[in-house]
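Of the protein chains in this complex, one is absent; all others appear in place.
Chains: A and B, in written order; residue numbering restarts at 1 for each.
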Amino acid sequence: MSTLSAVLRSTLAKDLRMEWRSKDAINSMLFFALLVVVIFSFSFSPTAEESRQIAGGLIWVAFLFAAVVALNQTWARELRNQVLDAYRVSPAPANSLFLAKAIGNFIFVGVLEVLMAPLFVVFYNLRPVGPAWQLGLVGALATWALVVNGTFFAAMSIRTRSREVMLPLILFPISIPALLAMVESTTAILTGDASPVFWINLLAVYDVVFTTACLLLFETVLNAE
Amino acid sequence: MSRYELLNEKTNPADIAFDSAGAPDPGHATYATPAITLDSVTRHFGRFAALRGVSANFSSGRLYTVLGDNGAGKSTLLRIIAGLLQPTRGRVEVLGTTNLKSVRPWIGYMGHASLLYDELDAMENLRYFAGLYGILGNDGLCARAMTTVGLEPALKRRVGQYSQGMRQRLSLARAVLHDPKLLLLDEPFSNVDVASAHEMVRLLGAMRDNGKTVFLVTHQPSLLEGTADEFIHMTAGRIDQRDTRDRSGDPQTGMDPRPRTEARR
Partner (left out) sequence: MRTKLTILGLIALALLSYGLYQALVAAPTEQTMGDVQRIFYYHVPSAWTAFLLFFCNFIASAIYLLNRSQRSDAFALATAEVGVVFCTVVLVTGPIWAKPVWGIWWTWDARLTTTLILWLIYVSYLMLRRYSSGGQTPVLAAALAIFGFIDVPIVYFSIRYFRTQHPQPVIAGAEGSGIDPLMMKALMINWLAFIVFGAIVVWLRYKLERARQQVEEAHALREEQSLEQPRVDKPAVDARAS
């Protein structure tokens, strides 16, 4: 019957297929991130040493703004033609929908990060002083931190009067500790000045706490009407 | 044999009989239990009272048509029965239980909107929704659901490019795909051409003859003359009239639980 994982897989597959066809989210995200990077490059003209200090912050701000685009898009799809009603009326578990959306968003933002990273290296002449593999770990934990709360809050905000605008308003304040952690750890790895361990641990804790909270409360929020 | 294996053997969703031997029963719903029981169901939206203490029973195996002006509360009632909306007050019992979540596998719902993904084609849509009900890898069932509503399964066009009539028919296919016992349809014939609409009515009548309960809202009652068992009029959040039709011409005998098998031609 409708198990959590079966529905999760089919929903994720459907979302990836739809995104592959329209490429709505990916294109908007990429362009947005690129704009942010270019504007920042004009605003600050850092020396090589300064670059490494500020790049961490700039990268994550760019990814954060771009992620918001994806987060809104993936739920907007479910509101067209009231398709979400068809899901709610079926026996499929609510958390399958949540996880499918969150994992889908994780993939989209992940792809964005992989595509944009070379660009940052070029614009800011980056070369990590610390161990580079840690950047991968930070990237994964940080992306999940943004995406797990982002998916949950997007599901809430897209049904309000201000729709897409509401998401950054409610997502950003709560994400501040995670943002601090991702920026600090990235800077620590790039400059080699400090250990990113505490920040990586903080991201891990943030991820666990909020994934749990999302899974516990999503069904309630989905059925709020 | 599981319910879904049973489904595989049928050629036409309308022919799938209510077979309690193979079907896992929702527990206590039998022919004698009403399909829907409403007890003082009220729903407020802020200051607006959309439903005002609606109390009624609807027996199973019948085709009910709900009529009324805009704002009478028809869609609200349908959504509450489907479990999409909670009543402000009152009790709703569907297929013998007040735990509406448990009977979801047996309910088919059609809304005002198409409830379909515009970016996918018909089979992809149906496959996805079948999966939500645990029906996996059964393209045959999806294809047959499409042919039943008069659509060509091989159609690769995205649903977003369909005409409204085609979209409505596909939405109906989606609603009946998983062999529900209770069909809740909100204006299924809107913008559908007359021929297709008559086909849909015929299909719904056949499903009713096979023991399903059909509960639909429409603005075109003439389509249902001769097929519907009862017309229900709603005004301002209340049911103010129920017209029972006896289609066989025999005197009304009230709540006859046996499915009618006479051909309606």
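Observations on the model:
Going forward, a residue touches a chain if its C-beta (ideal position, glycine included) is under 8 Å from a C-beta of that chain, and two chains touch if they have at least 3 such contacts.
All values reported here derive from a predicted model rather than from experimental measurement.
The chain that is not drawn here is touched, among residues A:Leu30, A:Ala67, A:Val147 or A:Met166, by A:Met166. Among the residues A:Ala55, A:Leu146 or A:Ala181, only A:Ala181 touches the chain that is left out of the figure. Taking the complete complex into account, A:Asn149 is the one of A:Ser51, A:Ser90, A:Asn105 or A:Asn149 that touches the chain left out. Interface with the hidden chain, as seen from chain A, comprises residues 149, 152-153, 156-157, 159-162, 166, 169-170, 172-174, 176-177, 180-181, 184, 194, 198, 202, 205-206, 209-210, 213, 217, 220-221, 224-225. On the side of chain B, touch with the chain left out of the figure occurs at residues 42, 44-49, 52-53, 55-59, 88, 235-243, 255.
The rule we apply is simple: only the chains that are shown with their structure count from here on.
Inter-chain spacing, taken between the CA centroids of chain A and chain B, is 40 Å. Chain contact summary for the complex, chain A toward chain B: residues 1-3, 6-7, 10-11, 14, 17-18, 21-22, 77, 80-83, 85-92, 225. On chain B, the positions that touch chain A within their shared complex are 82-86, 101, 104-105, 107, 109, 111-120, 124, 128-129, 131-134, 136, 174.
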